[in-house]
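Shown below is the structure under consideration.
Not every chain of the complex is shown here; the ones you see sit where they belong.
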């Protein structure tokens, strides 16, 4: 678009065409977002008789502060290290250090995020907003799993659906169906499916294994909750990406397939050498869209787990909403959103940078 | 390296019959060209040989073995497509070696065979480029290289040159011709460019509406077309057809005339005619010799368009009865539009239909 | 792609259809579950959730839940509101966004690339983030209506429509599509003497059927499923959309049968809209092609 | 006539709508100054709607408010004190009177109460004593009952706490346990800190006990199936259910005389249950506070209180109203709830900070139920509440 020809040199017309759309976006997205950024620098409450005050980056530091605490094992009178039942060293409780202890000013009010042993000592990584840290990790985990899996499944479906079979349109519609249904509705339905005692999933698995399967409390178990939500999210959105893949598939020239066939390529070789390379641009788009959707994970959590059990399904957007609306701390919630925005922005810039390099 | 037989090959799409029982015999090492108007079924026939389309009826044998139900890769064929069908994300080397890669040929052997093929096609310096960095002709060469490297029994080409511009087309045509001589392989070539057909083929198969019109060497077809269709199809500009009435005939000759042609005596052809019959004369534009004015010659008309190409002049001539003929003169001559001219022709070179 | 190493074409075909059908089951079951449950009384519905019965219309089947649902909430009104708000937004949105896309692709103006970057960046902003600032804003915006000038947009259709007319994704989709239109068509129409508006309206839009369908379904989905915003801005029942209506069914004792009936009712229009546009939609995404 | 707008949280509930419409109509016909216009909201999003309206300066004249939320709204300036003669409500249950900062901001037309619902036969089977209001179960007794019920193996769980419900149910139903242990959400003497009350030794004792319920398999955890919660006791999956009076009729219908509604156990500091349900207040935005108050006062008539009770099962706030009802009159099937309310009810902390306290408490309980470290969790909860109070400058104005 460097060209500046008579054909396209039209300042006023250009503005006239763009301004309704662009103006609305400025008014209803950009300005509110700038306001949100402004909120994040104050102690604005959702409702309060007190006027907001500028607090600088306090909301951010409260959220992102981490510290390190090195703890010596407990020692008995004779100087021996105390050992618990399992033979591990016993350490004093961390609340001793983090609560009203002026000797450790840098970890006041913090909670243990995770810890590891360092010789005799225990090194604990402390976070001032532990829930947010978990939300951050969960969100990244969610993205890291959902993006590739959903992308891959969508691709497989697209390949299936790309066959020239009679009635394939019907299957296309069916696979796309979950996309059409509101995610709130879908989440409600899946709560029944995931139920711990007699949910559908458990009974199906039970039947399939002839009763050998032990019922799992899918949403109530720390180890399975996030995974279950991932599975459902993939189920819901995979049809959407299937369609995008399909469009990519249809841009690959059929003669390339014929050539590969004549050269004697197996189906897998055909995929590896013809299909996949032909989908590279599509892949970039799919990854970007999935990533953005995954980062804004909210409705599923809100309806299905409220972030539990034990914060194993906390996510950034859910936290931001919980903080901003539930706890009326609109400045804290805004700060989280800004952090999320910056995170996604940097990831997509990185993605763009990487893909540009290769071309 | 292989001979092919097509025995009453048929192809139906649903209830439409596209190929209507085609018989062709192709000998080992022969260069066969399929020509015919667009939609006549050339590609379909070729693709059936390749195994890309099911054969609806008849039998296809390669080296005496029926291959109707064999997968493409098991037929020992290689194919070069009009759109090249080279893989855009692979280097030339990878493209050429693709068939070997997928069939698991050891690396050393692969390298060697790719190099050999590249040498034959004089594209060793291109091996590490990507298709996007190649010109059209070079791309087509890559496609051919990919075919060569596998040592197929039969090469199939589907209009391999029609995406190239005129000059390049001429070069590549010559290269394919040389390649055929060098490899001595059986080749089947589809085109609708008659120059390609004439220059490349050992044997031309003229198709129309899924039926074979004539099979023979280029000169056989050119000089002895089996029917009007074949006659009109080969040669450029295409043959003029003029309706005449038989005035008289004997064992050796036929005398004909019409409103626009003075009575001429033609050598007798192997065709039964009766006096009063309307027959058609076929005269190639190159054998029509125009002269200014109505001086001599047996046809008369007006120049409606004259195209001077420097070494050749093409005339559009409207005859007295409104029909048109084209004359082509192999030198630069000036004719005025609307000028009256008369045309001579060599009675030996006239075809009768 | 997926070939089987069998030479029996019929068998191959059967296997393919079986695979397709099995997968289809995975996608259709939850929705089937919803629809079947809506026909059952609560007691049976809850008992059935643990078995295959959940998908079968067996037991005590009736439309009582639907009757009850219609009594509980003014479903017709909610539906009308939703369709009105969604319809108007989709139509205006397509117009405004396609115009912006047109401008970005075919016209040159100062600040264009910055504007485009801003639009792309807005794709990343979750709506939850800006809801409160936006609420504060719309409650103070002026409006010139039939009955004169007023302040504040709450409790109206406009507050549900206007903020969502323009969105980055739609503009982006249109721009992508326009880039692939043959440039000669635009040039030809300019030479023929078209003004830019005529180029847009007479040449570009008639050629954009597929992308219009795509954008329409995506926007329809997004708008129809609005929830947070209507709760904040519609204090009067007469303006509420369907998803807010869903809340009517979660009282002290949730009536699951009615919930399922309501869910079924509100899902039907979307499915219908989708199926209507399906052809154009799939064709269009396919033809948009994806350029990196 | 001047219009007065009234917001109510009961959209989607037909019987409730009937009563409230009746009141509105009666009021409008009873005088010539005011015309009340009702707008109903679905309960699930009612608070969000009101907050949004408040932010946008769009509040109605009269609105209803959940009892414990009232101080927050009053503090934020959404509500104004009622213009009602307090003598008129002298005999109302304490839980329905919304006092904050020494002023009456809201008044409820009913109260609710929670009881341990079970069956006589169930307890008899394990030989448990049937407790009474005067002599509730002690902690040991209660634990023992649970243990015995568990041991029968007949039940999926001995006790249904209603973990499937979320939101306000947690502080409403479970904070009384904490209070009975001697802790609280916040130090009620100052309302300035939770340190020591929410994470003191008593609170930790409560936490350990709470966790033991789930560790021992006495109660289903956070992932309880809502359907089971609804029908578990009736179907015999659960032996006891800690639940509100609105579900009592179901049990009565099913079990008849066998049904029992027992008081809360005493964990050392007296048995406690929650109080305060939805109440009516007048918004600060109202230009006609007198008319608004008049309407509320009008609604406080016994016949309406009884009508609500009869239609949605809630507890009437006065003895006289109770006498008019089917279930709460002397000897009525649910009269026990009236007694419970009177004897054990303790309102949730009356402070604007309650909103955050409730959220924090809910999460702490859920986490402990899921196995989190009790002391650490309660510490975090106390910290968060204190931080919130600090951020709001002690919720002073």
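As written, the chains take the letters A, B, C and D, and residue 1 is the first residue of each chain.
Here is the rule we go by: contacts are C-beta pairs under 8 Å (C-beta built on N, C-alpha and C of every residue); 3 or more make two chains touch, one makes a residue touch a chain.
Computed from a prediction, not measured in an experiment: that's the story for all the values here.
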{"item": "Whole-complex copy numbers (one chain of each kind is displayed here)", "value": "A x1, B x2, C x1, D x1"}
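Heads up, the rule we're going with is that only the chains that are shown with their structure count from here on.
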{"item": "Any chain in contact with chain C as well as chain D", "value": "A"}
{"item": "Chain with minimal offset from the mean of all protein Cα atoms", "value": "C"}
{"item": "Longest centre-to-centre distance from chain B, chain (CA-based)", "value": "D"}
{"item": "Pair of chains with maximal C-beta contact number", "value": "A-C"}
{"item": "CA centroid of chain A to CA centroid of chain C, Å", "value": "22"}
{"item": "Centre-to-centre distance between chain C and chain B (centres being mean Cα positions), rounded to whole Å", "value": "56"}
{"item": "Multi-partner residues of chain B (each touching 2 or more other chains)", "value": "none"}
{"item": "Overlap residues in chain A, where contacts from two or more other chains coincide", "value": "46, 192, 195, 197-199, 280"}
{"item": "Contacting chain pairs - touch in the sense defined above", "value": "A-B, A-C, A-D, C-D"}
{"item": "Residues on chain C engaged by chain D in the complex (per definition of touch)", "value": "43, 46, 49, 71-73, 132, 135-136, 138-139, 152, 154-155, 231-233, 235-237, 244-245, 247-254, 256"}
{"item": "For the chain C and chain A complex, residues of the former touching the latter", "value": "1-3, 13, 16-17, 19-20, 23-24, 26-28, 30-31, 33-34, 49-51, 54, 96-97, 99-100, 102-104, 106-110, 112-113, 115, 118-119, 121-126, 128-134, 136-137, 162-168, 171, 186-187, 190, 196, 200, 221, 224-225, 227, 243, 246, 259, 263, 266-267, 270-271, 274-275, 278-279, 281-282, 285-292"}
{"item": "Footprint of chain A on chain D - complex, ascending", "value": "48, 51, 54-55, 72-73, 75-78, 156, 166, 221-223, 225-228, 355-356, 359, 363, 366-367, 370-372, 375-376, 379-380, 383, 387-388, 391-393, 397"}
